[in-house]
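This is the structure, below, for whatever I ask next.
For this depiction, one protein chain was excluded, whereas all remaining protein chains were kept in their positions.
Showing subunit A:
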Amino acid sequence: MEKAKRDSLSIDRISDLPKDMLHRILYFLSQEDAVRTSVLSKSWRYIWCTRPNLDFSDIEFNGNKQDFPSTVDKTLQQYYDQGLSLEKFRLYLSLLGKDYSYHESVLLLHKWIPLLKAMGVKEFCLSILFDHNPGNTDMPSVVFKAESLELLHLNRCNLGQNIPENIPFGRLRVLRLSNVLVENDVFERIISSCPLLTTMSLDGCKGLKTIKLEKKIHKHLKHFIFINLMNRTSENCSIEIDIPTLETIEIMGSEISTTSLSWS
C-alpha cells in the first residue's frame, strides 16, 4: 500500500490534461462513472458529454429502472443533435419485458438503431434479453439493419420470417444466440451475412436441424460453441464444420453422437 501522502495530490494535474486525453480516460469508464465526473468541478462539467463512446446496461443502472430508457434516449439524441462523433455504443438490455412492455422496447430499438446508423457508429455491441417464453416474442427486424454491429447477443426471442433478406452484418464478429427459436432458413440467412465472424455461440436454441459451416463463407471463425442441455428427444441437430483454422469447438448436450470427425 502506498503512503497516504503520496496517494493524494495537492496539485491538480488531471484537470489540466487536454480534452481529448480526458476523453481517452473516460472512454474506459462505465456510463455512470463517466457522467458523475460532471460534479468534480466546473471544468469537468461537460467533458463526459462528448466522450466518443456510450455504455449502457440496465443491470448496472443504479437509478430507477423505469428511467433507464429515457436516459439512453436523451443521451443518444443529444449526441445526434450536436453532431458528435460516436465510435462505440454498448447497450445491454436484460430487463426488457419486465420493466417495460415488449411494445415499448420495440419502439425504442426502432428509434435508437437508425440513430446509431446515422451517426456512423463504428463499434456497436447489443445484448438483448427478452424475458418471455421463446416463441412469443418476435425480434424486431430493425436489429438486423444495424450495419455497424460487431457483437450481437440475443436471448429468449423468436427470429421469425420478418428478418430481412439482406442483412448488412459485414462487421459482425461475435454472434451469440441463447434460448432463441430460429428456423433453419432464417439461421442460414443470418450467418451467411457475417463474413468476419470469429465467434459463434448457440445455447439452447430451438428449431435448428442442421448447422453447416464452411471455410468458404466463414474463413475467420475461430470459436464455435453449441450447447443444448434441454432434453428434447424430438429435436436433433446435426453439425457439420469444415473450417481448418477453427481454434476451439465446445459442444455440450445430453445426447451427442459423432459420425465423422477428422482434424487437419
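Keep this in mind: a residue touches a chain if its C-beta (ideal position, glycine included) is under 8 Å from a C-beta of that chain, and two chains touch if they have at least 3 such contacts; residues count from 1.
Convention: contacts and distances are computed from a predicted model.
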Among "SKP1-like protein", "Ribosomal RNA-processing protein 42", "Prefoldin subunit 3" or "Exosome complex component RRP4", go ahead and choose the protein name stored in UniProt for the chain not displayed.
-> "SKP1-like protein"
Tell me which residue among A:63, A:83 or A:244 touches the hidden chain in the full complex.
-> A:63
So which bits of subunit A touch the chain we can't see?
-> 2, 6-15, 17-18, 21, 24-30, 32-33, 35-45, 61-64, 67, 71
